[in-house]
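Supplied in structure tokens, the structure appears directly below.
For this view, one protein chain was removed and the others were kept in their places.
Naming follows writing order (A and B), and every chain is counted from residue 1.
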Amino acid sequence: MPAEGEMHGPERTGSGDLPNITAAILERLRARRPRVHCITNMVAQTFTANMLLAAGAIPSMTIAADEVASFVARADALLVNLGTFDAERRTATGIAIETATDEGIPWALDPVFIDRSDQRAAYAKSLIAKRPRVVRLNAAEFAALAGQNAQSDALAHFAVDNLTTIGLTGATDLVTDGVRLLTISNGDPLMERVTAMGCAATALVAACLAVESDAMTATAAALLWVDIAGEVAASRARGPGSFAVEIIDAIHAIDGETIRRLARVQ
Amino acid sequence: MPAEGEMHGPERTGSGDLPNITAAILERLRARRPRVHCITNMVAQTFTANMLLAAGAIPSMTIAADEVASFVARADALLVNLGTFDAERRTATGIAIETATDEGIPWALDPVFIDRSDQRAAYAKSLIAKRPRVVRLNAAEFAALAGQNAQSDALAHFAVDNLTTIGLTGATDLVTDGVRLLTISNGDPLMERVTAMGCAATALVAACLAVESDAMTATAAALLWVDIAGEVAASRARGPGSFAVEIIDAIHAIDGETIRRLARVQ
Partner (left out) sequence: MPAEGEMHGPERTGSGDLPNITAAILERLRARRPRVHCITNMVAQTFTANMLLAAGAIPSMTIAADEVASFVARADALLVNLGTFDAERRTATGIAIETATDEGIPWALDPVFIDRSDQRAAYAKSLIAKRPRVVRLNAAEFAALAGQNAQSDALAHFAVDNLTTIGLTGATDLVTDGVRLLTISNGDPLMERVTAMGCAATALVAACLAVESDAMTATAAALLWVDIAGEVAASRARGPGSFAVEIIDAIHAIDGETIRRLARVQ
């Protein structure tokens, strides 16, 4: 486990550091097999569960109001994903976040497609007030949330103002807690051609939060892991169908050596 | 884009024509990346989203009553699939079709399994009265809808009476708007061994409607595309599991040359 304070900014967590930290986190995750409860959208559920299982975590997915508290209380981390925004999921989300807060269980928010609906954006804002440890989103979603373009300054301000960590994914990923900032230049364009890839990445962030108390580190490690898995998968795939299969295999197989060799982090 | 009137019947749109038109439509689709909102069943959602992404479209899938209008209004086409027929989807369907009608957004209907339930058949009939541009179904579903066997005459009458285009899939596909009739003899038996294959084909019809105003042409192009992808996939697959992966790759990779070489259209 990295010593306290090993990551304080891009200067100290460049390409020499994050790869080793990530290698340590994925070893811990595979050894501890944390439980991750996921309130996620109907399209993403199967792929997310398989990504978590491949990573070494144990997913659960119920959204029933009368049992979600039991599941969250026995979990090590929580994912809240807004990709389908139905009444049952909203009720479950309220209960799940309250349970996680009471029990000190870290949770990550994925405000999928809030740029497509004002109601969904307003709901996402109400959830951010409940203090997710991490918000993982893309540039369009950040703009809908913050009313600003997704420049690193705006991300940092948003993180500080909302006491959270931002993981912005795109051609380059940016991770910031407002003080520190990391960029990850790994990944592959095929990642945008498979549904729920971002949703599954946020689930991996939640899994890393279960074994790494520093949210900035957990987020960067998860995104680096999935991005490098994406590169490995792309080298073997013939298109988005085989890519979706190969990335699950790569999440499962990847080792510290591969991460150190391929990481492009600043 | 094909000139107006380029397709008026099998005589004029035989193997020389539809393949080239299809090649042009899939190029437009890949270039324009239309948004397709899908109200589809829980079993089909992931495969449908991945098929649309592989084709070049951008899927969305929410069924929440308070945001579905926002999503449809920002989409280029709408899919309504009855494969799971729950209360929330029915509410969403009513709103979505009203929005699509108001905004002039084309929509396609997939009346899955209406032969298994009278209630579902009655609901499908009520939706056809709202004028889908295309109805894609199989022979058993057509019989449940029209009270007649799926002969080409019955299909043509149904299309005229309901001001729609019919895409009937099976060993041979038939497409008719009541005036024109096309048959497509491509495809592979493994297509029936993967769940949601027909659902995904209808989603592809909707995506083609977003870039081709003639519903007959859009439907025939989508079915030819998916059928030829099925043949390419079958040549590489070892069974239905690998076939489901390979057909996504093939939808993504297929080019005009392959379509022209393999098309069996009359």
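As a convention for this text, a residue touches a chain if its C-beta (ideal position, glycine included) is under 8 Å from a C-beta of that chain, and two chains touch if they have at least 3 such contacts.
Please read these numbers as outputs of a predicted model, since none were measured by experiment.
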Practice prompt. Touching the absent chain in the whole complex: find that residue among B:30, B:116 or B:261.
Written response: B:116
Worksheet item: Which listed residue, A:53, A:139 or A:154, touches the chain dropped from view?
Response: A:53
Worksheet item: For subunit B, which residues reach the chain that was dropped from this view?
Response: 41-44, 46-47, 83-87, 113, 116-120, 192-196, 237-242, 244-245
Discussion item. Under the stated touch rule, tell me which residues of subunit A contact the chain that is not displayed.
Written reply: 42, 45-46, 49-50, 53-54, 59-64, 66-67, 70-71, 74, 88, 244-250, 252-253
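To be clear about the criterion, only the chains that are shown with their structure count from here on.
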Worksheet item: Between subunit A and subunit B, what is the separation of their C-alpha centroids in Å?
Response: 34
